[in-house]
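The complex appears here without one of its protein chains, the remainder shown in place.
So that you can tell them apart, the chains are marked A and B in the order they are listed, and the count of residues begins at 1 in each.
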Amino acid sequence: MKTLSKVYNFLVFVFLYAPIVVMIVYSFNGIKSRSVFSGFSLQWYQELFRDSVIMKSLYTSLLIAIIAAVVSTVIGTLAAVGINASKGLAKKAYLAVNSIPMVNPEIVTAVSMMILFVFIITRINMFEMGFGTLLAAHITFCIPYVVLEVLPKIRGMDSNIYNAALDLGCPPAKAFLKVVVPEIKPGIVTGFIMAFTLSLDDFIISYFNSGSSVQTLSVTIFSMTKKPYSPKINALSTLLFAAVLIPLIIINLKQDKGMQKKKKERKQG
Amino acid sequence: MNKLSAKTRITLTAPFTVWMAVFVVVPIGLVLFYALTDASGSFTLQNLSSIWAYRKTYVLSLELAFVATVLCLLLAYPLAYSISKMKARRQQTMVLLVMLPMWMNFLIRTYAWMTILEDTGLINTFLKSFLSLFGFQFQGFSMINTNGAIILGMVYNFLPYMILPIYTVLTKIDGSVIEAAKDLGADGFNIFTRVILPQSVPGIISGITMVFVPAVSTFIISKLLGGGMTFLIGDIIENYFLGNTGEVNYNVGAALSLVLMVLILISMGIMNRFDGEKDPKGGAPV
Partner (left out) sequence: MENTIIKLKNINVSFDGEQILKNLNLDIEDKEFLTLLGPSGCGKTTTLRIIAGFLKPDSGDVVFGGKTINGVPAHKRQVNTIFQRYALFTHLNVFENVAFGLRIRKRPEKEIVKSVREMLELVNLKGFESRDVNSLSGGQQQRVAIARALVVKPKVLLLDEPLGALDLKLRKDMQNELKNIQQRMGITFIYVTHDQEEALSMSDKIVVMDSGVIQQIGTPIDIYNEPVNAFVADFIGESNIVDGIMREDYVCEFSGHTFKCLDKGFRKNEAVDVVVRPEDVDVVSYEQGMLRGRVTSVTFKGVHFEIIVDIGGFKWMIQSTDEQFVGDNIGLYIEPDAIHIMKKSEYSGLYGDFSSYSEEFDELSDVNAEPEEVQDE
């Protein structure tokens, strides 16, 4: 039974990682083939960095992700505090609206916002589909995730912590920043990271809401998949994977250390 | 903190309220509006009735998504279960391993499967050269551009969404409940079917939703792995809005989206029925 489950787990992980391994291996291929591997080379990485379209869309994606994450974290955190304090119908309404973008198929969210933008643009010709619409769309689908990350942290917080700060002479806004925010920081940070990665990873929303003037990395990748094969795409994915993997490992190692330290303190105490 | 004054509450939620109203609620209203009007803005049911032509596409989308969801569930449950039985440290690593592929761009992951499944792709190349060693002439399987390939793409992309919620509920099952079941004379099989499985239903439900919804509405997977031969409802909607291969018509597109939304709401309603079966009034299902 034990070996059986081990073999099974192994096979599932092979399934999950096979394409990723293939991508990485072929990013170092000496020739432009998807099936034959011939000699190690970094030429596709060099080409990648020389590709101005990719580099520009990478920049756009990062910029959008950072702004969207910051804005949605601020809006979402404040909202979570307010929602937590609300009751009855108001609270239900907040949570229902918050769940719409998460429950709705992404394509519906995407086209509904596209309709909104087109609807406005055709009536007041003040802007066009581009960076602004893209950013607004990203913020929109990031907010619910921040709210859902922060909400349980506030619910789990002893509400008297805020009162304690007031009690010791802290004005309300300062009490919120000095005491409540640090207390729910893990939720805020997770919310921020989620918003950032969701935005960076998003394709569907961007595809419908970016217009023709700007491209996110995902949109660029999509157009690359339609063109003849180039291992540049493998090189790009390998780098992206590494960009995710490395910080993740660092965070994990740090958490481990933190946990060990806490354990030690408990033992002493 | 939960005794904030009404004024403070409203101030805190104001940016959220305004933002979500403008970018979530109004757009949904516009979808409804576009679905029920023609190009000139007057009321019509034409868009909705024209959808009848796509009934087969809807059925196919639901079918493929359904098969993919079932496969995901079958694949995910044993893995989630065995992870939940591991030591805490190992669990953490395994969860990370499950999540890691999700952090790679969705398109790239799907694209990678093209490389593997193609007629001249990895599997076929390998088989051909392997079999030629024995003097066989092998034509290769045609795997790409089939419904099977689309299902594979769905399962691959959404499997972690099934594993994680099931794993989470499994870890939350109180160990003493299992001991209580043992104490009352349940054997391993009984413990699983009568205690663990029923208690993991919420995780299964949320897993199913998280897999089914994106699967039924996808247009990338069908484009990349279906080779543009198979159209799913997502592809049709995309075409009506971006007009890659046909005319742009927001009204029909909106109607298609509306129907998709309703179909998903109905599916989820049915799903939640399953979860609701153990509601207090009826008692637990025996």
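Simple rule for what comes next: contacts are C-beta pairs under 8 Å (C-beta built on N, C-alpha and C of every residue); 3 or more make two chains touch, one makes a residue touch a chain.
All values derive from a computational prediction rather than experimental measurement.
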Point to revise | Contact residue for the chain not shown (choose from A:9, A:33, A:163 or A:197) | key: A:163
Point to revise | Residue in contact with the excluded chain [from A:175, A:194, A:221 or A:236] | key: A:175
Point to revise | Touch residues of subunit A, complete complex, unshown partner | key: 158, 160-161, 163-172, 174-175, 179, 182-183, 185, 262, 265-266, 268-269
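The definition used in the following text is that only the chains that are shown with their structure count from here on.
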Check your understanding: Whole-Å distance, subunit A centre to subunit B centre, using C-alpha means?
Key -> 18
Practice item. Enumerate the contact residues on subunit B facing subunit A in the complex. Key: 1-4, 8-13, 15-17, 19-28, 30-31, 34, 75, 78-79, 82-83, 92, 94, 96-98, 100-101, 103-109, 111-116, 118, 120-122, 124-125, 156, 159-160, 209, 213-214, 216-220, 224, 234, 237-238, 241-242, 250, 253-254, 257, 260-261, 264, 268
**Study point:** List of subunit A residues in touch with subunit B within their complex
**Key:** 5, 8-9, 12-13, 15-20, 22-23, 26, 34-36, 74-76, 78-79, 81-86, 94, 97-98, 100-101, 103-109, 111-116, 118-119, 136-137, 139-140, 143, 147, 154, 157, 159, 161-163, 172, 180, 197, 201, 203-204, 207-208, 217-218, 221-222, 225, 233, 236-237, 240-241, 244-245, 248, 252
